[in-house]
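One structure below.
Shown here: the complex without one of its protein chains, the others still in place.
The block that comes next holds subunit A.
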Amino acid sequence: MILHILNRAPGTSLVYREALAGMGPEDRLLLIEDGVNGALPSQVRHFEPVSNRLFALREDLASRGLVGRCDETVQVVDIDGFVELTEEADKTVSWF
């Protein structure tokens, strides 16, 4: 299992499409930095193919005033959870 890390919002960059195309059936996707905008109910449809494997970083949500505004399908993790996700994955791939 690969952990994919995306730091771009779907509204400002199409790199999320490449990330999704590069993901295997077991891979997970973590949204960080501006990428956490993709966790909002209005944008989460872009990540429908990985809806049960989608995570967002709490610290980056907090710095943007978005805590509690995520779609319910998104699993929110803090920085400790981020490290834990990298532990569980065989390797990580960053998309930017």
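FYI, contacts are C-beta pairs under 8 Å (C-beta built on N, C-alpha and C of every residue); 3 or more make two chains touch, one makes a residue touch a chain; residues count from 1.
We adopt the following convention: contacts and distances are computed from a predicted model.
Q: Out of "tRNA 2-thiouridine synthesizing protein D", "Electron transfer flavoprotein subunit alpha", "DNA-binding response regulator" or "NADH-quinone oxidoreductase subunit J", what name does the UniProt record list for the absent chain?
A: Looking only at the record, the undisplayed chain corresponds to "tRNA 2-thiouridine synthesizing protein D".
Q: If the hidden chain were put back, which of A:Met1, A:Leu14, A:Ala62 or A:Ile79 would touch it?
A: Looking across A:Met1, A:Leu14, A:Ala62 or A:Ile79, the contact with the absent chain belongs to A:Ile79.
Q: Quickly run down the residues of subunit A that touch the omitted chain.
A: Within subunit A, the residues that touch the unshown chain are 5, 7, 32-34, 59-60, 79-80, 82-84, 86-87, 91-92, 94, 96.
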